[in-house]
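Note that this complex is displayed minus one protein chain, with the remaining chains in position.
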Amino acid sequence: MTDFVLDWEREKRTGVAEAVLCEGKSVAQVDAILGEAGERRLLLTRLDESKHAGLAAAVRAKLDFDPLSRTAFHGAPKAPALEGAGIVCAGTSDLPVAREAARSLAFAGFAAPVIADVGVAGLWRLMKRLDEIRTFKVVIAVAGMEGALFSVIAGLVEAPVIAVPTSVGYGVAQGGHVALHSALATCATGVVAVNIDNGYGGACAAIRILKRGA
Amino acid sequence: MTDFVLDWEREKRTGVAEAVLCEGKSVAQVDAILGEAGERRLLLTRLDESKHAGLAAAVRAKLDFDPLSRTAFHGAPKAPALEGAGIVCAGTSDLPVAREAARSLAFAGFAAPVIADVGVAGLWRLMKRLDEIRTFKVVIAVAGMEGALFSVIAGLVEAPVIAVPTSVGYGVAQGGHVALHSALATCATGVVAVNIDNGYGGACAAIRILKRGA
Amino acid sequence: MTDFVLDWEREKRTGVAEAVLCEGKSVAQVDAILGEAGERRLLLTRLDESKHAGLAAAVRAKLDFDPLSRTAFHGAPKAPALEGAGIVCAGTSDLPVAREAARSLAFAGFAAPVIADVGVAGLWRLMKRLDEIRTFKVVIAVAGMEGALFSVIAGLVEAPVIAVPTSVGYGVAQGGHVALHSALATCATGVVAVNIDNGYGGACAAIRILKRGA
Amino acid sequence: MTDFVLDWEREKRTGVAEAVLCEGKSVAQVDAILGEAGERRLLLTRLDESKHAGLAAAVRAKLDFDPLSRTAFHGAPKAPALEGAGIVCAGTSDLPVAREAARSLAFAGFAAPVIADVGVAGLWRLMKRLDEIRTFKVVIAVAGMEGALFSVIAGLVEAPVIAVPTSVGYGVAQGGHVALHSALATCATGVVAVNIDNGYGGACAAIRILKRGA
Amino acid sequence: MTDFVLDWEREKRTGVAEAVLCEGKSVAQVDAILGEAGERRLLLTRLDESKHAGLAAAVRAKLDFDPLSRTAFHGAPKAPALEGAGIVCAGTSDLPVAREAARSLAFAGFAAPVIADVGVAGLWRLMKRLDEIRTFKVVIAVAGMEGALFSVIAGLVEAPVIAVPTSVGYGVAQGGHVALHSALATCATGVVAVNIDNGYGGACAAIRILKRGA
Amino acid sequence: MTDFVLDWEREKRTGVAEAVLCEGKSVAQVDAILGEAGERRLLLTRLDESKHAGLAAAVRAKLDFDPLSRTAFHGAPKAPALEGAGIVCAGTSDLPVAREAARSLAFAGFAAPVIADVGVAGLWRLMKRLDEIRTFKVVIAVAGMEGALFSVIAGLVEAPVIAVPTSVGYGVAQGGHVALHSALATCATGVVAVNIDNGYGGACAAIRILKRGA
Amino acid sequence: MTDFVLDWEREKRTGVAEAVLCEGKSVAQVDAILGEAGERRLLLTRLDESKHAGLAAAVRAKLDFDPLSRTAFHGAPKAPALEGAGIVCAGTSDLPVAREAARSLAFAGFAAPVIADVGVAGLWRLMKRLDEIRTFKVVIAVAGMEGALFSVIAGLVEAPVIAVPTSVGYGVAQGGHVALHSALATCATGVVAVNIDNGYGGACAAIRILKRGA
Partner (left out) sequence: MTDFVLDWEREKRTGVAEAVLCEGKSVAQVDAILGEAGERRLLLTRLDESKHAGLAAAVRAKLDFDPLSRTAFHGAPKAPALEGAGIVCAGTSDLPVAREAARSLAFAGFAAPVIADVGVAGLWRLMKRLDEIRTFKVVIAVAGMEGALFSVIAGLVEAPVIAVPTSVGYGVAQGGHVALHSALATCATGVVAVNIDNGYGGACAAIRILKRGA
């Protein structure tokens, strides 16, 4: 039985290229997929350090790997990097997810600054960066715990706000469901949500928005 | 079998007087309780209009009934009304719960202004009232939906913030659990929560704080 | 105490004008809000037939009310209607939510065709309309039950897909959580979600996307 | 106290032979069960590599062990292998479960091809294999994440579709509940579900269908 | 916008004909669907008595309506009725769901006896009917509360057991989730489940099994 | 601050002696508690092998430790062992919990045979032991997965049935909630439940029943 | 098809006689069951006032109906009433459930006093009745909300405590799950639980205990 069928026409069909979710795949499977890819470009997500270390040396040599975001580029990012997206991040612990979004955007040819640690407990931190945030055409907001950031930002800017809830938190917040539900139940308009910890998904939605709106 | 045992010593023991939760009790039971009370003061909560209308006329004549908050005073509020508590309310639909808190405080001898419709979707509404809110010794914050108000207020004031989540909302917010969880998972400090729609409980906590802190 | 504070600057700040969620508000409160509005434009959502019937006659005379979607226009829709958004709907029972989205877009000056009953149980129905769907700059997909439509569409088009899960279904699907979770857990890219039955929210996100992308 | 009572008459009674779920049993217990079995045939499921390694050498020598599916054959598969069942698998990460189904069928005397990586994000992959899938008398569909595959397949084939949801996924999909619920809430007909990750259970249901239908 | 698209080719494609779930559809929509159907056969499910009473008289005259199961036949059942399926029902309160299954089978041309009130609290009731149950090629088992019947039957017969959990029960059993989960977590083999209260779905699965196995 | 206060009067007050739940306590705390106990009898529960190994040698020397049930006796079991209780166990994997119950009973002076592996998938195994089970004055039934055993037994015997659900199972059964809910939602009478995996709690309830009933 | 099969041997087999849960059964079905019963004794539970009023006059004439507990006796209670059970009830709103337990015991020949309104918010109310409670051989404790009563009583008496959680409460307590979980998670020993609002089930367990212990 063949284990995988790569969807090389996906970018043409949907505007976003095929990527490989490495979580749940064995080292051998990732090696095989990259072998099949040859010189073609591929983004790898959720590739943790130990799995990366286990890949064949020849494969590893061709990857631009970032351990914090657990992403790897197989092939170079598209150039030149286009502007329009921005990432706003509630706390330091949310950075791996924010960076997964930033790297996914970068590989697809979009530059996206990350504005970190602007959670609402100290609202001045957000206000200080508001003018910059208002310049984005699409905002990716990354937050865990109670996710109040989503509503507050959406009430202050014109861009659509893609909420990426994170699993940062404990007790009732464990696993990220409170942040997700806050994004969905928001009293503000213009907030849409992707799955918990899905920085890649937030990036893909931003890419579709930016590509189709151009 | 005797159906009820009133706890007349409760105020001496805990600082908060006995009250009667009318939900789940029959009209006959409420009539009997008020008969037993005689001239003694009692607060009635969750007394809806139809149950109130069903009470014996003599009983009804002795009640100061407020249909919005579903509360009734049996006996006069304590006087003079003491200051220190304030109620902040996210939306118009949260007012029944906010008013239950206000009436419970009033009956116990505490005046508490209600600052309504200051939800975070339009942050300027909250900011405009911030100086006033900062004067309170204890803030009761009432909000449904995603409950972002709790975190935002707690990051801006010195008083303890008693979050009263409400069941206002639909979809994932149905029943008030998102607002409750936002209060508990807050990134700010100084937020404590009571049960969903429990304006009376928020008031009781405020009373204990104000009485013991004096 | 004042019950409401309208946010007339919201459109300037966020691109989407203030609207009034009528669910949870009394007839008297809706009357008062529309009195305060005067000649200003306002969208009313979740205004069911009986509440509409209870409004003051003078108020009702000024409303363009649609019972299926439970929406009312206070003031005329913006003109001319701009193109770019399209609504795709899985089943007949999802139409009230789809129409809430369509009416919210229309009031804000955006035309959006509704393509109904293209659920995946008969995939040919969707395929037959695919060329038309591919012309949209943003797709609002409305589905209840298992919500498989979200993933299937997102795999076939370039536009961002705003999933509006509905509460259509019973048993495990009761309340719309399965459709919502399918949107969030999708194996496709470019799907973002709003709250269950939130056609208005789906429309607002589309408006932000279309306005900022222009 | 005796720890186990093997049900050797199960095949005669139900058409499916006794099997041993090794998860939750100690190495000593598995050794004892195989000792008791003697020359009789037994299927072992959820036997992970470390537990297999811990078994007595004599026991291990008699087992045909497959680490990916965590299954072992004690005794030879029935022959000749009968046709009629087919396994369709959404993604590479679902293969361990698909293979548990295939091995369980094989041991009972049924051949079942596995058609892998035909998830709906790239619908053409499924369409390409549709003619083959339509030849099956019973389809075992294996999918995690949002499980849209179950509905799409059931709308295209005549065979009953046994959905085996998998725990592949994260965030709201964690643990496989979204895929399970999608199978149950499907808008298509002819889908039935077994427990999450229960490839063995899917195979047993297929065996009963094929045996009784013959 | 057209509200519905009937899938007349469904029977050819999947072996089970198009049916109309009336729950969530307005009287006007059901009238329109039956108008479109003309002389073609259609099964209607979840048509409650008041909705049936509201249909146009001409439409109603053409329906064979059964209030207990909330089903209606538009056109005659297929004949002659084929044997092979049997329905086993735990308690009297489960009968509406059992009858929905029986009527759905009957319309499609399959006779299915209903064996009622054989719940496991009095195991002799089931044992007394066991010989008859063992003659079925496929068993549809209908049970609410704790759903122990599913496992007990599956341990005693050779046929596949389609579990239809019902919402009969209160407290933890409210809504049918315990019965559903018991079917999925069963220690027996050969049990598959459909959604709660989905007698129609159980019948459709049985039809696919009987048609493909013939 | 003192870490613990032993309740030496508990047996006199409630009929069941103080015991120490070791899970969540450090080795140092367990050592200290046993030091404080001196020559007094104490039952230790949830003492896993590594924590037992970490205890002071002098303490360990005084313990009768059983790793399967994770229990230890500090002091001798009461004698002579009284009869009346019996333990019935669905599967081999439930034995650690069954044995926790048996050891807890033994320490308190009650003999309780364990009848293992009589799950309902092979009903004959239970029927074969039924005469013996009917002699018990109180039955402790231990089962995971779907917990059908609780209802079946309760329909066949006169004794009260204390259901001890276990966390044996996966998918929807993970953590034991399905078995617990089956015990609570049972269609049979005379079933009462304790917490998941709480063999000790099942034993304590049996002790109270046997002591008060004598 | 026959709708019901009464289990007249149940009392001989289990010590507790057959009873009829009227919830979910139609008036016609209850009439038919009582017709079948003839002169035999039967307890009816969850028979609400409107269903009782709908029964055939001849049937109604033979029933001793109690609307608060929704129970009816068909035939006389057993005499003389045996002692040993006692019912302790947290609040006035829990009385319907407490009375269902008391009536179920009475019909089976057991007298059980109800001690009402002894919730832990005013602990003195419980302490005042403690000597009486300590005389019971089995305590049925009925409580909603947080269910703290179960643990407190079990720490003070020797009898087994059958916790009957009620659905009294709102917010997180809605439906009775908090009270149920408190009973299961208790830090005290000797507490066992039945389903929420299941006063009848609590009584049946008490009957088995008292009959077998005698």
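By written order: A, B, C, D, E, F and G. Residues from 1 in each chain.
As a working rule, a residue touches a chain if its C-beta (ideal position, glycine included) is under 8 Å from a C-beta of that chain, and two chains touch if they have at least 3 such contacts.
If you're wondering where the values come from, they're calculated on a predicted model, not measured in any experiment.
Chemist: Give the residue, chosen from B:L105, B:A159 or B:A179, that touches the chain omitted from the document.
Modeler: Reading the full complex, the residue touching the unseen chain is B:A159.
Chemist: So that we can see where the missing chain sits, which residues of subunit A does it touch?
Modeler: Against the missing chain, subunit A presents residues 92-93, 95, 113-118, 121-122, 124-125, 168, 170-174.
Chemist: Over the whole complex, note the residues of subunit B touching the chain we left out.
Modeler: 10, 13-16, 19, 137-138, 154-160, 162, 180, 184-185, 188-196, 201, 204-205, 207-214
Chemist: Extract the touching residues of subunit G with respect to the undisplayed chain.
Modeler: Touch with the absent chain occurs at residues 90-91, 119-123, 145-148, 150-152, 154-156, 169, 171-173, 177-179, 181-189.
Following the convention adopted for this analysis, only the chains that are shown with their structure count from here on.
Chemist: Which whole number of Å gives the spacing of the CA centres of subunit B and subunit E?
Modeler: Using C-alpha averages as centres, the distance is 49 Å.
Chemist: How many angstrom lie between the centres of subunit E and subunit G, each centre taken as the mean Cα position?
Modeler: Distance between chain centres: 34 Å.
Chemist: Show the residues in subunit G shared as contacts by 2 or more other chains, in ascending order.
Modeler: 180, 195-196
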